[in-house]
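For reference, the structure discussed in these notes is given below.
Here the complex is missing a single protein chain, while all its other protein chains stay put.
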Amino acid sequence: MNDSVIRGRLKEACGIFGIYGHSQAAELTYLGLYALQHRGQESTGMVTSDGEQMYHHRGMGLVADVFGKKGLLKTFPGHLAVGHNRYSTTGGTLLVNAQPILIRYKDGPLAVAHNGNLVNTQQLREVMERDGSIFQTTTDSELIVHLVARSKKENLSERIIEALGCVRGAYSLVFATPEAVIGVRDPHGFRPMCLGQLDDAYVLTSESCALDIINAEYLRDVEPGEMIVLNEDGVQSFRPFARRQNSFCIFEYIYFARPDSIIFKENVDKARRRLGHQLAQEQPAEADIVISVPDSSNTATLGYSEESGIRFELGLIRNHYVGLTFIHPSQATRDKGVLIKFNPVRGVLNGKRIVVVDDSIVRGTTSMKLVNMLRQTGVREVHFRVSAPPLTHPCFYGIDIPTREELIASSHSVEEIRHFIGADTLGYLSLEGLLKAVPNRADDYCTACFSGEYRVLPNTAGEKEVLERKTFAVKRSQ
Amino acid sequence: MNDSVIRGRLKEACGIFGIYGHSQAAELTYLGLYALQHRGQESTGMVTSDGEQMYHHRGMGLVADVFGKKGLLKTFPGHLAVGHNRYSTTGGTLLVNAQPILIRYKDGPLAVAHNGNLVNTQQLREVMERDGSIFQTTTDSELIVHLVARSKKENLSERIIEALGCVRGAYSLVFATPEAVIGVRDPHGFRPMCLGQLDDAYVLTSESCALDIINAEYLRDVEPGEMIVLNEDGVQSFRPFARRQNSFCIFEYIYFARPDSIIFKENVDKARRRLGHQLAQEQPAEADIVISVPDSSNTATLGYSEESGIRFELGLIRNHYVGLTFIHPSQATRDKGVLIKFNPVRGVLNGKRIVVVDDSIVRGTTSMKLVNMLRQTGVREVHFRVSAPPLTHPCFYGIDIPTREELIASSHSVEEIRHFIGADTLGYLSLEGLLKAVPNRADDYCTACFSGEYRVLPNTAGEKEVLERKTFAVKRSQ
Amino acid sequence: MNDSVIRGRLKEACGIFGIYGHSQAAELTYLGLYALQHRGQESTGMVTSDGEQMYHHRGMGLVADVFGKKGLLKTFPGHLAVGHNRYSTTGGTLLVNAQPILIRYKDGPLAVAHNGNLVNTQQLREVMERDGSIFQTTTDSELIVHLVARSKKENLSERIIEALGCVRGAYSLVFATPEAVIGVRDPHGFRPMCLGQLDDAYVLTSESCALDIINAEYLRDVEPGEMIVLNEDGVQSFRPFARRQNSFCIFEYIYFARPDSIIFKENVDKARRRLGHQLAQEQPAEADIVISVPDSSNTATLGYSEESGIRFELGLIRNHYVGLTFIHPSQATRDKGVLIKFNPVRGVLNGKRIVVVDDSIVRGTTSMKLVNMLRQTGVREVHFRVSAPPLTHPCFYGIDIPTREELIASSHSVEEIRHFIGADTLGYLSLEGLLKAVPNRADDYCTACFSGEYRVLPNTAGEKEVLERKTFAVKRSQ
Partner (left out) sequence: MNDSVIRGRLKEACGIFGIYGHSQAAELTYLGLYALQHRGQESTGMVTSDGEQMYHHRGMGLVADVFGKKGLLKTFPGHLAVGHNRYSTTGGTLLVNAQPILIRYKDGPLAVAHNGNLVNTQQLREVMERDGSIFQTTTDSELIVHLVARSKKENLSERIIEALGCVRGAYSLVFATPEAVIGVRDPHGFRPMCLGQLDDAYVLTSESCALDIINAEYLRDVEPGEMIVLNEDGVQSFRPFARRQNSFCIFEYIYFARPDSIIFKENVDKARRRLGHQLAQEQPAEADIVISVPDSSNTATLGYSEESGIRFELGLIRNHYVGLTFIHPSQATRDKGVLIKFNPVRGVLNGKRIVVVDDSIVRGTTSMKLVNMLRQTGVREVHFRVSAPPLTHPCFYGIDIPTREELIASSHSVEEIRHFIGADTLGYLSLEGLLKAVPNRADDYCTACFSGEYRVLPNTAGEKEVLERKTFAVKRSQ
C-alpha cells in the first residue's frame, strides 16, 4: 500500500470521488475519500447538492480530521456529491487551492475535482487573461472551469467537451452541478478512473478501493477519452474525444495505487507481485532472507520471495505513528531519519545475507541510511533490489517527481548508486521486464519517468519550465 | 465610539487601509486595521508587496487574533500594503469572502479592498457570466476585479476607471499591485476615505484614527469621484468621474465612525456632540440626571447634558468582556441579554428621574430590556432620547440595517414605540435637526435610512431584492 | 470600572462565587463569574455537585471562552456550585494552578476557591512537608485543603475552623462538598465577600455585581471572621474566629471593584466619586476641561468635575479590542503602547488646559506616554491628578503590586515624578483625604500599599522574601 506521507518521497496528485443518486451522498463520499487518502493528504474537500443549493467544505489535512467532526456531515444534504484529496503538484499548499473548487457562472454553480496535470496551462492562462479572465488560484482546475464558462455551447456536456478540447495533458475529472455528476478521463488515460454502482446510485472514482469501502460494485474502468454523465436518467456514456495512444501511468502499478484496488482493468496486487517475480528472475541474489521496505514494497517482495525461493521475513518494523506530525527536535535527530520510520528486527537480521526490495530510489539518501542501519544491526550482506527501472526524469502528468538534478539515477550509473548507498549489490528491474510484468500492451503505458519519452509535450519552453519549476509570483498563507 | 459587536445591531461594512513607501508596510497596516476594528470584526486580511511577489493572508476574527501571532508579520515583507476589516453585507461569513482579494490577470497580480455596496451587482454579474466569467465568491470586490481584468485599456489606472464606469453604488476602494497603491472614492462619496502622510509614505484609509495610531498626518479627505495613485512618483490625483450629488452617509456621524476620527472634513466628536445639543433643544425633559448607553452614545449624551444643564452621570457600566465569544448558556439567560452587556449603577439611579440617550432604536427589544432593567434599579422616570430620526428603511450602500419588517419605526408611531419599550417619554431627533447639526450642506448627505430617498437606485427589481435579501444559491463552510 | 487587563498595571487576585440550592447552579455560576471577570482573566473554573458526584472543569482564559462552548454547561449538573476567576499572585500562570481545586480526602471530595494571599504559607508548607505532605501546586488553596484534611475534627465546619486557625493573611474562601457550600472571610476582612439570595438559593460572592447579573438580592456583607454554611438546612452563620482589627483593602474602592458593586457595605460608585470630590478640594487646577483615563477613572473624574466645576469631557477613546490578544508586532510599535489603548480626541483637547484624572501611577511609564500623547494632540497644559496617594509598598494580601524597586513613588518625590511624566502639575490625593472619603472608620482599612503599615506580617524573613519574590523551584508548562 501507498505510504507516500510516511516515506516522503514520491507524491501522487489526487484522489477523486463522485456519486449520484444516494440519499447519503456526503457520508459515502467521506468514506470514499477516506479509502483514497493515500493519493493526497494535504487537503480534502467536498461539494454536495440537494438539487437546489450546493454545499461546500474544504480543509487542510486528513479526511478524518476535516470531515470527522461530530455532526459536520449532517450539514451536507443532497443526493449527489464530489470529493477530492489533494497533494499539491501545481499551486501551493494552501486552502485556497484545495479542491473541489466551486464557482458560479452563467449557468449557475459548478464544482470540479481534478486528478492529473495539464501541460499547456501557462499558454491557456495567457490567452484567457488577454480576454480579461482573472485567476484566484494556480490550479489547473480553475483553468478548466474558466474554459467551461467561456464556452458558448448550450448544455454543460457540450461546454465541457469544448473546454477539454483546448487542454492537453493528464486529467481525470469529476464535475458536479445541482442536477448531475459528470466524469471525464483524458484521451490518453494517464490517470485511472472507474465506474461503480451501489443500489441505484453510481460512483466515479480513482481506484476501486473507494468502491469496496462503501460496498459498491466495480462495474468497469472509464475509458480513455470517455465522458460519463450521471443524472436522473441514469448513466450515459459519450466518446467525444478522439482516442489517442493509451498512456497509463505505470507508476500507479509500481507504487501509488493500493494493492487492493483494480486499476487499468487489473488487480494492483497481481501486477505488483509479478514485478517481484520478474525482478527475481532478472536480479537474483545469493541470500538467506528477503525483506521489504514496508509497507509499499510488501507485495513485490512477496513476489520476489516466491520466485526466488528465498524466505520472506519481517526485518523492518514500521512506526505507525510517524504520520504528518512528526517534527524532528533537532538536526541531530533528523539525521536519524530512517530510524524514526523503521526499526530493524535484530533477531531476524543479525548475521544474515539479505535481499532488500524497495520500489524506487529517488535521491538515494534514504536508501543509504537504510543500508547503514541494516549493517549496524549485524547484517552480513545487503543485496538491494528495486522493483522498477532507474528513475531518471520528472513527470509532467501529476506525480511529484523531483527535478532531474535531484534524481540520483539521472546522473549516476547503477554501480555509482550502489556505492553511494553502500549495498553489496544493487539491481533494478529492466524497463522491458517491467512492461512484461504489467497487464495490457507495452505501448499502453507512459514510462516517461524511466525513459524520458513524453508522449504529450508542452508547446513552449515556458510551459516546460513551469512544469519543472512550478513558480507563481504570489505567496499566500491561507 | 462604535461598538457594533457588543450591541449586535447595526453593522458597518468594512474598514480599509493602504500604504505605499514604507519599509514596515505590514506592521503599519496591522496597526491601522487595529484602529479600524470597529468597522468590521468578522474577518481581516492583508496583501503586501516588495515589488516582486505579493504576500497574502486572511483570517476569520479580530485583527489582533489573525495577525498578532508571533513572527507572522515578519513573513510579510514589502514597502506597500493594503488591508481590510470586513463585516459581511453581501456574501456570507466565510473566509473565501474575506478581503483583500488577490487575483492574477493578464497584467500580473492585483489586490483590492472594498468598503461599500454596489447596486447593480446582479446585472453586471449576469452580463459577465454571459461572456464566460466565473465567480468564486459573492462579493462586490470580485466583480470589480473582473471588470478591471476585462478592460482593454493600457494601464491599470485606465482599466480601473473603465471598470468603475460600469458600477453604481457606494465604494471606497484601495487597489494594490507590486508597483502601486490606488485609491478611489465613488462620485457620491457615500463612504469616507482620507489621505495621510508618514515621512515619505502615503496612506489611504477609511478614518483618520488609523492615521493617528501610526503617527501619520491627516492631509485631506479623498474627494468624491477622485482617484489617487501612490507609487514611486509620489502622490497623483485624478478626477476621472463626473462629480455627482454628494451623498455622505450621515450614519457615520451618528454611530459608526470613531469620535476621535475626522470624516467628511469634520471631527466626529464635534458633530456627534451637536446632535446632543440639538436633541436637547428639540426633546427636552424634566429630569435629575442624563445617562448614556455606553459607549457609542457617550458623546451625544455629553452634548445633551451641556445643552440641557441636566447632570451627566455614569449610570450604566458596560461589561468589557462581552466580546465576540459570549454565548448564552440557555434561553433563560439569553433573556437577560441586556444585563450581560450593561450593569446599572444603583447608587446613581435609584429614585431618580433620568434621561437615557441612545443613538438608535432598531427592533426595539434591546431598548425595552434596558428600560425594564432601569426600572428594576429604582429609577423613577425614564425619558428615552434618540440622537437620530426614526430608522425606517434599509441601506443599499453598505450598512447592515435589517429589512423594513424588522425595523420597528417603519410600522409604528413614536407613541407606539414608547409604549413598547416602556419609557415615560420618547423623543427622536428630527431629520431637519440632524441635518442642521452636522457639517456640510444638508443635501451633501444620504439620509435614505430615515427618509427612504435613495439617490442611487438599482435598475431592476431583481437587484432590489438582492440588496434587501442577499441570497445566493451556494453555501460554503470555509 | 476595573480594566486591569487592558491597562496591564495592577492585578487583582481573584473573584469567587458559590451557590447552593438552585437547579441551574452551573449556569448561574457562569454568569456570576462573567460579572466578576475583571477580578481575574488568566484562568477560570467551576465545580458543581448533584449531591452524589462532583463535576469539575477549569481552563485558561476568559469565562466566556472556557465555559461558553455550546452544550458544555449542560454537562455540569447539580444544585450547588463554586466558581473562580484567577489572576495569579502566587504560583505561575498554569492550568494546574487554576481554581477551584478539587481533591479527595478521608471524607470524600472537597473543592475550594480562594481570593486573597496568606503570609505564612512557606512556614506551614515546611511543617506539613516534614510530616509527609506532598504539594502539586504552589497555591495557597492547596495548602488550605491539606490543613483541612489533616484535621482530626469530626465535621467539615470544625475541620475548616481548625485549618484556618493555622493560617495568617487574607482569605475569602468558598468550599464545596456534595452536601454543602461554606464561605469564610478572614478575621481582618481584607477582601470583600457578600451573601445574596435568589428564590430559595443562597449565593456567596466577591462583589454584588455577580448577584445583580442573576437577579439575586444582596442580603449583606459576610462579616470579617464569619463562616457561612449553606446546605439543606438553609443558611447558618458562625463566628468561630476572634475578631481582629478590620483591614478592608482600600484599593478595592480606588480601583478594583466594579462601580456598580456594593462592597464593605457601600456602593463603590459613591465612594469612588467622593475620592474625586476630595481630590478636587486638595488638588485644584486652573483648567478648561477635566478628562478621565477610561474606564477605571471615570467615576472619580466625574466627582472631580462636580466639585471643581470644570467641565467633564471625553478626551480619550479607549480601544475596545485590545483584550488579551494584542501582541505588538515589533519593538517599534510597542513603544507606541499608549496609543494602542487610547486615542485622544483632538477636537476636544486641542488648545485646552486639561486636568487628567487617573487612579494610580505605578512605574510612571504609562503616564509619561499618555502625557506625551496629549501634548502631541495640542493640549496646552496637563494637570495630572491621581485619586489615591502615592503607591510605595507591595501588597502581601492578594494584589499584584510590583516590588518597591519598580514603584516610582517609593523612591521619587512628587516633583520628580511630575518631571518624569512631563506634566505641568501633579497632585495626589492625601492618605488622610482618602480615608475621609471612603465609608467606615479610618482604621477599618488596610493602607499598607501607601503607608507600609502591614497589619499582618509574615513571621520570618523567608516568608517575607517569598511574598515579595514568589519563587518556586519547579517550572511547568501546562
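The letters A, B and C name the chains in turn, as written, and every chain counts its residues from 1.
Everything that follows uses one rule, which is that a residue touches a chain if its C-beta (ideal position, glycine included) is under 8 Å from a C-beta of that chain, and two chains touch if they have at least 3 such contacts.
Worth saying up front: this structure is predicted, and the values here are computed from it rather than measured.
Considering the complete complex, the chain that is not shown touches A, C.
Touch with the chain that is not drawn comes from one residue among A:C209, A:A280 or A:I361, which is A:C209. For the options C:Q53, C:N155 or C:S411, the residue in contact with the chain missing from this view is C:Q53. Where chain A meets the chain that is not shown, the touching residues are 1, 3, 6, 24, 26-27, 30-31, 34-35, 37-38, 41, 62-65, 67-70, 73, 209, 212-213, 215, 258-260, 267, 269-270, 295, 298-299, 302, 306, 311-314, 317-323, 325-327, 329-330, 332-333, 336, 339-340, 343-348. Seen from chain C, the chain kept out of the figure touches residues 52-59, 75, 95-96, 101-106, 108-110, 126, 129-136, 138, 145-146, 149-151, 178, 472-478.
One rule holds for everything that comes next: only the chains that are shown with their structure count from here on.
A simple rule picks the central chain: find each chain's mean C-alpha point, then take the one closest to the mean of all protein C-alpha atoms, which gives B. Work out the mean CA point of chain A and of chain B, and you get 48 Å between them. Once the centre of each chain is set as its mean CA position, chain B and chain C turn out to be 37 Å apart. For the pair chain A and chain C, the distance between mean C-alpha positions equals 60 Å. Annotation for chain C: no residues touch 2 or more other chains.
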